[in-house]
Each structure stands twice: as C-alpha cells, then as structure tokens.
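My structure is below; once you've seen it, I'll send some questions.
All protein chains of the complex are present and in place, except for one that has been dropped.
Read from first to last, the chains carry the letters A, B, C, D and E; within each, the first residue is number 1.
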Amino acid sequence: METKKIPTYVDGLDEALGGGIPEGHVVLVSGLPGTMKSSLSYAVLYENAKDRGAKGLYVSLEQTRRSLESQMETMGFHVDAVRGNLHILDVGTIQKELGKSATKPWMEFLRRSLQTKKEIDGIDLVALDSLEALEVLAKFQDRRTELFQFFEWLRDLGATSLVLTEASPEAPFLGLDQSQARKDEGFLADGIIEVKMHPFSDVDVQRRIRVVKMRGSNHKTGFYALLFEDGRFQVTRVISP
Amino acid sequence: METKKIPTYVDGLDEALGGGIPEGHVVLVSGLPGTMKSSLSYAVLYENAKDRGAKGLYVSLEQTRRSLESQMETMGFHVDAVRGNLHILDVGTIQKELGKSATKPWMEFLRRSLQTKKEIDGIDLVALDSLEALEVLAKFQDRRTELFQFFEWLRDLGATSLVLTEASPEAPFLGLDQSQARKDEGFLADGIIEVKMHPFSDVDVQRRIRVVKMRGSNHKTGFYALLFEDGRFQVTRVISP
Amino acid sequence: METKKIPTYVDGLDEALGGGIPEGHVVLVSGLPGTMKSSLSYAVLYENAKDRGAKGLYVSLEQTRRSLESQMETMGFHVDAVRGNLHILDVGTIQKELGKSATKPWMEFLRRSLQTKKEIDGIDLVALDSLEALEVLAKFQDRRTELFQFFEWLRDLGATSLVLTEASPEAPFLGLDQSQARKDEGFLADGIIEVKMHPFSDVDVQRRIRVVKMRGSNHKTGFYALLFEDGRFQVTRVISP
Amino acid sequence: METKKIPTYVDGLDEALGGGIPEGHVVLVSGLPGTMKSSLSYAVLYENAKDRGAKGLYVSLEQTRRSLESQMETMGFHVDAVRGNLHILDVGTIQKELGKSATKPWMEFLRRSLQTKKEIDGIDLVALDSLEALEVLAKFQDRRTELFQFFEWLRDLGATSLVLTEASPEAPFLGLDQSQARKDEGFLADGIIEVKMHPFSDVDVQRRIRVVKMRGSNHKTGFYALLFEDGRFQVTRVISP
Amino acid sequence: METKKIPTYVDGLDEALGGGIPEGHVVLVSGLPGTMKSSLSYAVLYENAKDRGAKGLYVSLEQTRRSLESQMETMGFHVDAVRGNLHILDVGTIQKELGKSATKPWMEFLRRSLQTKKEIDGIDLVALDSLEALEVLAKFQDRRTELFQFFEWLRDLGATSLVLTEASPEAPFLGLDQSQARKDEGFLADGIIEVKMHPFSDVDVQRRIRVVKMRGSNHKTGFYALLFEDGRFQVTRVISP
Partner (left out) sequence: METKKIPTYVDGLDEALGGGIPEGHVVLVSGLPGTMKSSLSYAVLYENAKDRGAKGLYVSLEQTRRSLESQMETMGFHVDAVRGNLHILDVGTIQKELGKSATKPWMEFLRRSLQTKKEIDGIDLVALDSLEALEVLAKFQDRRTELFQFFEWLRDLGATSLVLTEASPEAPFLGLDQSQARKDEGFLADGIIEVKMHPFSDVDVQRRIRVVKMRGSNHKTGFYALLFEDGRFQVTRVISP
C-alpha cells in the first residue's frame, strides 16, 4: 500500500524529500519573487519528460507560453527536446477560449482544460504558476473553501501537482505577521517545498531550499543550498562561503 | 475523585504530561505544517488500540482514509493490525452522507456520526484532523461560541479528544502577532500539546514538543526533542547537536 | 481611612503585594494558557476559606464544578474541607437556570446570582474564570462600556474580586502588538497580577509572577518565580537554574 | 511675553522640565497600568495646594472620590490637609447629576462642571484621570476632532491641565505598532510626560520618567529614575543597580 | 535652468542639503512630538525674514498665534524683530473667518487665504504646522488625492513650503509597521527632512536630523546631531557623548 515516489531529477533534492514526491500529492513550491521557483518547477517537469517520457502540463498564468519558453531557453533548457511531452497552457490561450464561451466561469474552464488534456494525452505532472495569478483571474469569493475544493479536485485528477506561491510557510516560523488567509494553502496541501533568499552578510544572498512538509515521507527538515548552472539545479549541504 | 490518565505510549511524553492525558479532556495538538502532528496523534490512537484495545476514531478532514492509511503505512504503522479498534472517518464519507440529506447542517451531522459510533462500538479516543479544515467545512458563523459549544459537547461525549490545529499557542509567547480569534481554542481546551520546528543554526531544524497546559496535571513546562523512526515517536531531553 | 488588606496565603506574594490585596479591589489575574492562573486563584479562595472562614465564590465558566473540583483534588487541594465556605457556580448551572427564564440577559442573571448569594451566605472573595469565557457567553455589544459597568458593579458588591484573563498586560510592555480593546481591562481594574512562562534557555521555561498594578499599595515591581507543590504555591526571588 | 512656569514640587522633575510646566498647557501624563501616573499627578496638585494654595480639581473617572482618597492616604498623602484647595470630582457624582438631566450630553456636562467650578472657586490645576475612561463615558463619535476641540477648550479655561493616558508616546519610538488614532493626543497636547517600567534584568523593573515634549521649554530629553517613598516622589539620574 | 536654493541659515544644514532647499519645493519636516520641528521650521522662516527680508507665512493649526509667539520668545527668537515679514495665520483666525461664511469648505478657505496673502504681501516661504491638524480640520474624504492636489497647488503658488508631520519616513526604513496611507506624503513631496530622537543608551537621547529626499539636489544621506541654544539651531557631525 506504499505510495510510488516521483523523482525530481534534482541532485540532492530527492534525498531531502525522502525519495521523491509521493505520486498524486498537491505540493506547494513557495518563495518570494526571484527565488527561481518557476525555473525549478519547470526543471522537474522537463527532466521527467526527457528521461522517462512523463506527460507534463505547465499552466502559465503570469506570462505567455512564448515568453516562458524564451526564458527557459535562456536558462539552458532545450524546450524543443520535450515539446511532445511537456505542454504549456498559458493565460492568453485560456482567455481566448473563454472569450468564445463567456458564460463559463474561469475555474470551471481551467478544470475542464486539464480534464480534456488528461483524457487525450494523459497528465503525470502539473505545474500551476502561480496561485496568486489564479486568484486574480478566478476571482475567488470564498478563497479558503474554493482552494480546498480545487486541491481535492487536483488529487482526484491523479496527477502530481506543483502549485507555485509567494506565501512563505516560513513567515509564522520566523515571526513575520501574515494574515491567516495566506496560510490556508499550507494545511490544504500534501507537501510544501520552500525556496528562499538567505542573506549571509549585509551584501551576499544565497538561494536555499527546505522540505517543510511532505505527507507520508520521512523527509529531511533542514535548509540546503540551491544552486543553478546551465539548466541544471543542484541541492547541496550549506557551506559557509 | 482523581481523574484516570490515558497513556500516550510515546516514550518520555507521559512523564512530561505528569502521567498521561486526563480522561475526558479536549486537548489541542498544535503545530505548523510539517510538525508531524497528524502522525503523532495517529500514533496515540494506534498504540492505545494495539496495546489495550481502546476504541479510537480518527476524523480525517484534510485527506481521504485511503490517503491517510497509505501515509501511515509508509511511516511504519501497521494499519491492518488495528483495523478492528481504530476507525477512520474521512471527509469524503461525510460529504457523501451529507449529500443524501442536504438539509442537515455539517456540525450536526458530525456530532450525530460520533454519537452513533459511540453507541455502536464505543469511543475511547477521538482525533480531529484538523480544526482549520473543520472551519472550512462547517462554515462557523460565530467561531468562538460554536467552538465553545463543540468542545463542551466533546467533553459530554466522554471520550478523550485530540484536536489538531495550526494555531501556535507559542505565538503570543514569542511576540508574534496573531489575531485574538486564533487564540480562543487555547482557553477553551483542557490541554495544549505544542509541536514546533526549532532552528538551532541557520540550516538545521529540530522537532520539539512541549506541554503548554494540562488541567489537573502537574506537568513539565519545558521543551523536549521529538524524534521519530519506524513508526515510533520518542520524547527526550534536548541535547545540543 | 486606610484600606484593609486581604491575605493571599501564598508565601512571598503578600510581601510583593505590599501586604495583600486591598479589600474591595477588582484585580486581574492575567496569563496565557498553562500559567496556572485558575489554580492560583482557587488557592487564594481556598486558603482564605480554610484559615479564616472567608466566604468565597468561584464562578467557573470554562469547566463544570465537577471537573474543576476533580482538577483541584489532583493538584492537592482538599475540596471537601472548604465545601461550607467556598462555593462553585459553574456555567452548566447558570445555563440550566437561564433555560427556565430565557428572556433574562446573561449578565443580568450573573449579577443577580452573585447578589442573591451575597444576601444569603455573604461573599468575601469572588473568582471569575474567565473574562474570555464571559465574553463568549454574555455576547457583549460594547465590550469597553459593559466591562466598565461590570467592574463598577463588582466594586459595589463589596467583595474582593479576582478576574482571570489571558490578555497579558506585558504585551505592550515587550512590544507585542495587541488590539487596544484587549487592554481596556488594564485601566478598568484596580490591580493586575501577571503570571507568565519565562524561557531561560531554548528548552527550559519557568513560571513567573509580577504585581503590575495595585491601587493604594506600594507594591514591588519586579518578577518572582512562582513555584507549586502539593497544593501550595510559593513566590520566591528568581534564582538562575 | 514669556510664560509663567508651574512648579511640580517633585525633586528633579522641575529641572528636567526646564523650570516647571508652562502655565495654561495641556500636558499628557502617559504610562501603562502600574506606572503610578495617578499618584504622580495627584502629588502635583497636592503640593501646589499645600505650598502655595493653588486651586486644584482632580477629575477621577476610574474610581470614586472615596476610593481615590483612601488610596492616596495609604500612599502617604494627608488628604484632609488640602481639602479646601484640592477638590475631587468623581464619575459617580457626574453620573448622578447627569441622571437628573439626561438630555445633556456627557462632554457638555463635564465642561459645564469645570466652568462652574472655575467661576465659584477658581481652578489653577486640573488632572483628568483618564483619557481612556473619558472615551468610554463620552462615547466620542469622531475621537480626533472631539479631542482637538476639548484640548482647545481646556486651554481657554486658563488652568494648567494634566491628562492621564495609557497611550505611550514611546511606542512609535521603539517600534511598537500602534494605531494612528492612539497617537493623536500626542500632537494635540502642549506637552508629554512619560512614565514607564524599565526592565534592567529579566526580573528587575524600574520606574522611569522622561519629558517627551514641552512647548516653549528647553527641557531635558533623557530618561530619569522615578522614586517614591512616603508620599514624596523624586526624580534622579539613573544609577545602575 | 538650474533651480535657485533657499538657505536655511542653520549651520551645517545647508551643506547637508547640498546648498539649501530648491525654490518652490514642498518639503516635509517629519518627526514625533518633542523633536522641535515647529521651532526648527520657525527658525528657517525667521532667519530668512531677518537676514534677507523674505516674506514668510506660518500657518499654525495646533496653537494660537499668541501661544506660538510666546513659545518662540521663550526659545530665544525676537518675534517683534520680524513682525513685518513673518506673519502667523492661526486656527482661531481661520475659524472666526469661516464662521462668517460657513458654506465655504475649509481647504478652499485656506487656499484663498494664502492666495490673498500672496497677492497683497507676497509669500516666499510657507510653514504648515501640521499636516495632522490639517487632516482634523479639513476632514479629508480621500486623503491621498486631496493631498496630491494640495501639494500641486502649493507648488503652483510659487512659495517654498515646509509641511510639518509626525509620520516618520524612517518607519518603513527601520521595520516599523505603518499603514500605507501614512506614507503617501513621502512620494507626494519634493523633499523630506527628518528629525528624530536617537537613544544612545537606555537613559540618554539625542536629537538627530537627516535629509531623506530632496529632488534635484545631491544631498548628504546620513544622520547629524541637531543642537539648539538661545534661538539658534546647529547641525553637526555626531560625536559620541
């Protein structure tokens, strides 16, 4: 009855996760702007597509497919190499489709797009970039309940999901004041991976990563350095510079 | 007239509690995501069921029974070994039942489910996972009053209850700003057990546990390390790593 | 014209108070959950009843009389020894009475209960446990004004009152953010005794007590350790462990 | 055209004030519960009455005249010695008067009482204890504007006024969060004298005083120790204990 | 096309400003109560009037002309020496005028007063004491927009303006929580001069000044000591006492 684990293909991260991400989990990837959470999430879908042909869907709500692909090329990913397995659904496409059928609510349309995609091509991995953009577009009336239902729905979909968010799970941990609403996604999700900028002097800043929560995994609890070069992320023990 | 104490079967925790949890208490198990409060609470019901045949009911409002059991198997618990004594009531089952009788309010339905369960099998221990999910589902109008009444009702039920929550009792203790509403459960409950992540360097983090409050017990007041391996928790004095 | 002082019978506390609590004062006993403010307040009524036959009334709004007595027995108090002088009025009894006369508002009923009790048996000391539970039950419309009037009424009653509350007077002192409403009881009361948990390492925590304010007393201003063993509290100078 | 200064008769305070309080000023005496701001303000009126026959009016909105006098006797003041010059107007008396003429608003009644008192006996010094109680009683609709007008009115009255308040002017100074409304009295007043409890170890606390603002005075800016014994306050340089 | 600079006549301040205040600027002088911002602003108008006959208008919304002049005399300024060039418009005068024409809104009246004054006598420098009092009196409906328009209007008037305010620009700089509304004046103004009390021990406090922002000036960015004696301010490098 043990759950299969999805590898991230990021050196060191699978070990910190206790063997990967349990299949079917909805996992928050949280971090402030500039923490490379988009690139990291893209990398997970990209490597799964390239190495084992896993079907990925990247829902890009903050930029167009064209802009995202251009960004990822610049970062060292070969977008064309995975075009068959890694699809990008962007906000422009969604809005255009919605225009034709203006009566359907946004969330329903998103769900139906994912469902259709799953039925035609299959979906193993979903990245949703980002929860904040989703809030702007879907205009939640009752954020907590709608997130609860959407996360439930994602679990029923059967895919493993990465949901990108700026809401730092570390905030209450370090004493920052954060409205309760902001923390709801924390208990609603099955896992939380946090990326943060850690200042280790008054001028130098290092990217760090931590597995905050992962249901059904005996994961590590500490912070690691998150390094990036030429399209490859690496998670290593922190060495003072 | 002294109250019977329920053992937790966690090495070191019963001693910190001053001999276990007084029977009939409503006890908060509080901690942020990733503090293993679900696993710890499950462990208490699991060991009570295995060792002394105590009847347990785990109300799982954040995940399905299937997902919870899979998670607990992975963590090293033998779910089948206690199936006769430890039942799981999950949100899916509740929602399905509610669908048939849509006019009954959620809280009334939950109470009736527990009452029926008690009359048929008996209930010695209840875990409610979590208070936050309960809020989403029950849509409290007057949170404070409804919690007050629900906790009273749990006491009348006669079982000993563990109520899981993210609201840290430590918050006001360390100077975090937390809306007053968040603290209500603190004075409404008979006891509070807190689990937290303690950073002891800028990269390492250790799980710690503290008995914050336990009516009618001369409990310890300090923090202990909370360790976990192969389905067994252990509470020990903190040793600097 | 000097005011008579009521002894607390707690070693060291009367000295810190400058000789006891001035008769007729409304005194807040403030502290977060787990600071033993219920036990401490009970101890004051208990010892006054046992030693000098003072009439005490403990208004228990968070638990039943039965539960409170059981808790106090466990802590080492001999409840039966003071049954003639120390009465407990609990929320269940009040609610039952109120049921019969549903039109009377809660606060009016509480006042009438105290008034009747005073006329029949006399009341020297009142403990109200707690202000937060009172708020839930009485459903204040204008908290500030109603507290102002209730404290005035308590003074007119002639008894010396201990009002238990979680609102820490230390909060603004240490820089915590606390809504203004929470501090109202501070200036409305004649005295404030604060109990807190003081962390003196990252694992050890000690109960401490301080007389924050006591009108008409030249009281001490510092913190003391609050110790408890076998039904007896002790207030001593703080010795580093 | 220089303004006359009113002495406080507190050793060391007049020097810190740059020679006393400029006549006609509205001065806030601010401090949390337990800082002895009532006793300090009473002392100023008491000594002015005793030494130079100045007419004082102490408006006591938090306790009765009887209770205040009893408190002051206990602290070492000889209330009877100044009864001809120092009058106390308490909330009970005001409420009783108001009962007879229920249509008059509270603030108008207070103003009229002061005006009448001035016309009959003269008023040199007013203490208003406290601004918070005044807010409860007067039920301000537009706090800022009504305070602005009341302070203007006090200045027109010609007396020198001490207005006691819990709102610490130091809050924004030390980084505490305080709603803007709380600071209004700061710029509306002509002067601010702050009394605070200063913790100089984790157990010891010392009363300190500072002249925060005094229009038209070249006052000192630092903190001093505020000592009290047998009805006499003393302001001294801080000596580490 | 370079802008003319207005001297402050304060030793050291013109140098910190990069040569004075650019003519026509709206400059905030910000500081908590007791930072002498009224005296400092008065000094700038006073010295400009005395030395070069510049026409100044001091709009005193917190105290009467009489009270302000008395205060300034006490501080060492010779009010009569500049009576021809430095006029004071106080709240009493405005209110009296407004009484005659009750239909005109407050802000419109203030603008018309300044406009008339400019047409008759000319205005080179305006001090508005204070923004907080203006808010009370003008009863802004949409603070941000009305301030935006008022500052624009002040610029069109052609005079150089000092607007006194308690809202510290340093707040967000040091981590204080301050509602966004409070910071609007920061970006609306052309310059910000901040005065603050700096505690350099737990008893000593020193006045400090900093040019936070000055459009079109290559000003200094650090803090200086602000000293005052006999009607003359001095800005010097900070020397540890």
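FYI, contacts are C-beta pairs under 8 Å (C-beta built on N, C-alpha and C of every residue); 3 or more make two chains touch, one makes a residue touch a chain.
In this text the structure is predicted, and so the values were computed from the model without any measurement.
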item	value
Touching partners, among the displayed chains, of the absent chain	A, E
Listed residues E:Met72, E:Leu134 or E:Val212, member touching the removed chain	E:Val212
Sole contact to the chain not displayed, among E:Leu131, E:Ile192, E:Val205 or E:Leu226	E:Ile192
Absent-chain interface as seen on chain A, which is shown	32-34, 38, 62-63, 67, 69-75, 79, 130, 132-133, 135-136, 139, 166, 168, 171, 174-177, 179, 182, 197, 199, 202-207, 228
For chain E, the residues touching the chain missing from this view	1-3, 22, 24, 144-145, 148, 155, 169, 172-173, 175, 177, 180, 183-184, 186-190, 192, 198, 200, 208, 210-218, 221-224, 237-238
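Definition applied: only the chains that are shown with their structure count from here on.
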Contact-linked chain groups that survive once chain B is dropped from view: A | C, D, E
item	value
Of all other chains, the one whose Cα centre sits farthest from chain D	A
Chain C residues counted as touching two or more neighbouring chains	175, 177
Overall pattern in which the protein chains touch one another (line/ring/star/complete/other)	line
Touching chain combinations (by label order)	A-B, B-C, C-D, D-E
